[in-house]
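Okay, here's the structure, questions in a sec.
Only one protein chain is missing from this complex, and each of the others stays in its spot.
Entry: chain A
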Amino acid sequence: MSHVVLEDVTKRYAGHVALAGVSVSVEQGEMLALLGPSGCGKTTLLRCVAGLTAFDSGRLTIGGVDMTGVPVRRRPIGMVFQSYALFPNLTVRGNIGFPLTVRRETKTGVAERVEEMLELVGLSEQGDRLPNQLSGGQQQRVALARALAPRPEVLLLDEPLSALDAQVRHRLRDEVRRIQHQVGITTVFVTHDQAEALAISDRVAVMNAGDIEQCAAPSEIYTAPSTRFAAGFVGNRNTLELRTSGGRVTAGGAFDVEAPWERVLCMFRPEDVSLRREGPGARALVDVTVFLGATTRVYVQAEVNGSPATVFADLPSRAAASLSPGDAVRLSVDPGHVQVFPA
């Protein structure tokens, strides 16, 4: 049985639909990322699980127990906020111990658990500091330790890394995953950063306009998006709007795939694009090359079914080194990696 289950949850704000009948479940020990653009309803959904926002209709169960009407403080959750929300008057130890002291646990029990949590997040040396004496990354670790201290059943993370600089964010992202694995806690993680979602979650729920477009493993979301929105939102993709002929779309020889609609959007990733000097494919001219380190992004102007189109390809930098602006190339895409949606 799934650990956290949301069934047909709806929420409206003054006529605006924040959640349009969302149904999703999270398995025991699983990390589910809610991914989507601003205003898609991902944070509202998380707040509904926490009880900080009441939903209009639907049902939420945690561990099989109906949470409807259960106040926040009685829910078996721990939450980490984007802005950390550490208590400024309490030391690191005070913050981590807070959920335990409000539950009237013994002093010894609190002290032991606090030390355990400090060790888990690697802040044993900073226990007596106040939040304003810590870096952003350290503060977020304290917030994580505070959320985990009372051994909640579900951990809720509301864009916990978005306020950090890139380097710290990447390090902490991996650490959050390590800790989640180590503790084995069911986790719901809200983010607008697709790389973050794909990197650390077991499943990703791509949200748009208050609903879930696709919920699947990161690799599936990346390679086989089921909707046009999911395809466009996750990762970089080329998008070509083309006419079909005889139930197929050929893209001037770049690819040839089935297409059961008259006009279609063909989407494919830049790493699936091949550029050769000669051979089959659509004719194209190299426009710009952008060196990205291991790969180089090559923009080409192609002629697709009689119309000009810009396509970009991510090639290994060594392979792209021979290409210069103005070079004539042949562009092709593996048909198996082209997603087709009605235009």
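Keep this in mind: a contact is a pair of C-beta atoms (placed from the backbone, for glycine too) under 8 Å apart; a residue touches a chain by one contact, two chains touch by 3 or more; residues count from 1.
Keep this in mind: contacts and distances are computed from a predicted model.
Among the names given as "ABC transporter permease", "Cytochrome c oxidase subunit 1", "3-oxoacyl-[acyl-carrier-protein] synthase 2" or "Iron complex transport system ATP-binding protein", UniProt records the absent chain under the name "ABC transporter permease". Note on the undisplayed chain: of the listed residues A:A54, A:V72, A:A195 or A:A328, the one touching it is A:V72. The residue from A:V17, A:L90 or A:A216 that touches the chain not shown here is A:L90.
Only one of A:D8, A:D128 or A:E258 touches the chain withheld from this view, namely A:D128. Contact residues of chain A toward the unshown chain are 50-52, 71-75, 77-79, 81, 83, 85-91, 93-94, 97-99, 101-103, 107, 110-111, 114, 127-128, 130, 146-147, 150, 156.
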